[in-house]
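With one protein chain removed, the remaining protein chains of the complex are shown where they sit.
Just so it is clear, A and B label the chains in written order, and each chain counts residues from 1 on its own.
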Amino acid sequence: MNILEPADTPILGAPAPAIAFIILFLSISFFFYVMYRRINLLRKAAPDPRFSDIPTRVQRVLVYGFGQWRQPRYLGAGILHILLFAGFIILSLRSLTLIGRGFSPTFHIPFLTGSVGFAYDSIKDYTVLVVLIVCVIAMVRRAVFHPARYDHPGTIGHEHEAYVILGLVSALMITDMIHDGAALKASGLSGEYYRLPAATLASMFMPTNSMPTLNFLHVGGYWTHILFFLGLLNYLPVSKHFHVITAIPNVFFSNLNKGSIKPVKYGVADWMELEQCGVSDLTGFTWKHILDFYSCADCGRCSDNCPANTVGRALSPKMISVKARDYAYEHFPVFDRVAQPGRSERKLVGDIITEQEIWACTTCGACEAECPIFIEYIDKIVDMRRYLMDRGDIPLSLQKPLQQIKKKGNAYGAMKSKRSAWTKDIEEFQIRILEEGEHSDLLFFVDSCGSFDPRIQEITKSFARTMKRANVDFAILGPDENDSGNEVRRLGEEGLFEQVSSHNIDAFQARSFNEIVAFDPHAFNVIKNDYPEPFKVIHSSQFLARLLSNGDLSLNGGYLRDRTVTYHDPCYLGRHNGIYDEPRRVLKAIPGIRYQEMKRSFSRSFCCSGGGLLLWYENEEEKERMGERRVKMAMEVGAQVIVTACPFCLINIEDAIKTTGNEGKIEVIDLVELVDRSMS
Amino acid sequence: MNIIVCMKWIPDTSEADLTVSPGAKDIKKDDLDFDMNDWDRFAIEEAAQIKEKVGGKVTVVSVAPEESEDMLRECLARGADEAFQIWSDEMEGGDGYATASVLASFINGRPHDLILTGTLAEDDGAGQLGGMLAEMLGIPSATLASRIEVQDKKVAFVRELEGGLYEAMEMDLPCLIAVATGLNEPRFVSIRAVRKVASIEIPNLGTGELGVGADKIGHAGARIEIEKIELPPEGEGAEIVKGKPEEVAARLAEILKEKGAIA
Partner (left out) sequence: MKNIYVLAEHRKGMLRDITWEAIAAGRKLSSELGAELTCILLASQPNTMSENLSSEGVRVKVVNDPIFETMNSEAIIKVLKEVLTPSGSYVLLMGASNAILDFAPGVSVALDAALATDCFSVETREGKLFASRQIYSYKINSLVSFKDSERVVLTLRAGSFPFTTSGGETKGAIENVACPVDSTSLKKRFVKYVEAEKGDVDISSADIIVSIGRGVGDEPDLDMFKSLADSVGGVLACSRPIVDKNLLPKYHQVGTSGVEVKPKLYLALGISGAFQHLGGIKGSPLLVAINKDAKAPIFRVANYGIVGDLNEIVPLLEEKIRSLKG
């Protein structure tokens, strides 16, 4: 006796295909309506050109979207997610098939017939079981272990969302199992547990062989499955689980210009003429940035790696996405609501995303490096800062250095004419100031810190000595150099960035050189990625690595004296520019070096609290300084020497060594200084 | 509410190594960056905040050469409605008294309820302009105001005395208040904010427009004659006091007494 198929079973006298049609029509209509509303908001947002370099985008979708490449950075959760994602892909065919079965009992997706179909049925059945198990593990993990990164501080009504979706997916699996299990039982086949384990498992819970019961389970399982499925589909765009739909597009449209900051507004000839500069409200963000808000799955990996969040500053990147999404759903709802007085008085920028959050960011990029689906934060933060800056609302501690850059081209308030004063400390040889029209092989961009900060001047001098000893033809700009502008731009003062950068560009263009070298990764980054004119620029670590491989330099271990060394990846060298190997190559060229990697290294490096102007920035909320945290991490791996390749990392960590009382136990040194002291 | 803010354009000498120019009447200023007197920045900010609160018009004025336009633009960007630059070559070499005379003739005949300025300027460190100007205008004045609240026809304020003591006072309008640094948090003025006020014209007034006599301005109008300026004698870096702890402590105490630090 054959079991009754759903398509052949009228419901309350109505033919099943008609019911299927109505349900499908209603739910798909509703789904598309919601999607229309969601996309409509994107259309109101600021423009953002994201269609360049399609091959790279496709590659990203394959590697990070379908390949889930970043998921295993959190191994346990990553594996669970990969399993769920794979299940989702496999079962999507099954879901289509089941929808078709509402119309015809023999519906098949083309190609999924015969032996392929036979195999797919088995794969699908295993998948159902795996997905169900994963859902149970995920729920237990949340309920019992409750990782902190899943919290939603300061908002309400988000904690249940994960359980709703996991519950719905579990219900889908269970109803599928009931549907198939009843058919299996009715077919009388036995010994199928190895081929159809899920269906077999379900059938084991069906003690009866009575056909009406099995028919009921088969048909009932089917319809509840369909209802859950369509319910889930419609739940996605109103919850954090929108990412199921938007994550792949979000990866496709991800930012390909790492290290650079977006212009104030795309497609505007003169941003200075804009009514408003920067972002004060939701639609001020670009459509991609709103897509980011839609796509955030609240996994909290960004905030878990955010150094500002770690030391107790107000910032949590994830909550920016969550709060902005809440704001979007409230102010651009699926159904227009009658405006309630007082409902919309809280402003997105200022009230919901507070000024403290906005200024707390060091732009280290840890959040962006971690996000499995490439949600961006730095550009958004900078856009919001641009708005605050335009109103004149900036932290007091940042005002003075910015004013100084405006007036004098450096945050230190030193006179322009003294920019090359450090050269007088070098007695052994003369450092050439490259005048207009002259040529040198290498233009050494010293930047403000290297020119005026007494500690950083030591790196400047070390680098000059090293270049001299390697017989490199180099020169500096001297008084014609301006602040590089990396932090100026990232703090949102675009006008000032244009001022300093165009000054430097003019200075570069009036001279002839093969490439620019800088030991400050911030200067390196901004010249490489933000300056509108292309210049060949390398970082000191790349330069040193090149000297070593050319045999122009040989090192000895005299300075290190068998001490254990670790390397701190500066954000603007590593994460923003992918330079991880060169500094390590230089270190490993020191004979007999005892090298130990910190747990947080490479793209997981922990920001020391920011360079450039952020050295002046005072944060009231933080309980611990980032540099102190970093010193502890180095000491945990037994390091006695922290080598870095950024002058601001050096200053912050050096400070932290003192404040943590570890003077004499551990030392921090710039790679350039280490090379200078290890030359033989 | 008509607020007039008097601004000073001065060389930034805080970081610079100064050299005395030949004749020993002034320092060499070619290499120095000029900027708004820091104290006056608080005055213009206070004016802007008062305007935001009670409405009115803010007029900025400075007796300074053309290069000071940057400063006046910054004031406009902060919220001033109009700015005037007063200068003619004969004004060179004036002192606070001469400047006050010029400002008084500018302000006389112009509606004014409240005049604001900084108490002190870093260049001459005299702290005299506000009080002189008010007396010339025949209005009451106060210096070192660390809080200002404009009320109906009068202004309540707090001024600093020494050692953590303040006096709360009130004055009838019109009056002049010279502010202390720190009475507000001056807003940041971005490059774009200055660009936005680029089209506002800043009239340049000379002696003719003001009707102030040649005997009142510049060196002729000054009441002080600078005889000679010089760098205070000092060695390279600190003079290191050496010796046993008792000796260095005793010597340092004597130095402090000599320098008037122990009264």
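Note that in this section contacts are C-beta pairs under 8 Å (C-beta built on N, C-alpha and C of every residue); 3 or more make two chains touch, one makes a residue touch a chain.
This is a predicted model, so every value here is computed, not measured.
Peer 1: Which visible chains touch the chain that is not shown?
Peer 2: The chain that is not shown touches these displayed chains: A, B.
Peer 1: Touching the left-out chain: which of B:G79, B:G130 or B:P186?
Peer 2: Once the missing chain is taken into account, the touching residue is B:G130.
Peer 1: Looking at B:K8, B:R159, B:R192 or B:K216, which residue reaches the missing chain?
Peer 2: Missing-chain contact among the listed residues: B:R159.
Peer 1: Just the residue numbers, please: which parts of chain A touch the chain that's not shown?
Peer 2: Its contact residues with the unshown chain are 397, 400-401, 412-413, 452-454, 615-616, 618, 625, 658-659, 661.
Peer 1: Which parts of chain B face the unshown chain closely enough to count as touching?
Peer 2: 11, 13-15, 18, 20, 27, 96-97, 100, 119, 122-132, 134-136, 139-144, 156, 158-172, 175, 181-182, 222-232, 234, 237-242, 245-246, 248-250, 252-257, 259-263
The rule we apply is simple: only the chains that are shown with their structure count from here on.
Peer 1: Round to the nearest whole Å and give the separation of the Cα centres of chain A and chain B.
Peer 2: The computed centroid separation for chain A versus chain B comes out at 49 Å.
Peer 1: Sort out for me which residues of chain B touch chain A in the complex.
Peer 2: 12, 14-16, 31-33, 35, 78, 185-193, 195-196
Peer 1: Within their complex, state which residues of chain A touch chain B.
Peer 2: Going by the criterion above, the answer is residues 272, 277, 389-394, 396, 398-399, 402-403, 406-408, 413-417, 493-496, 498-499.
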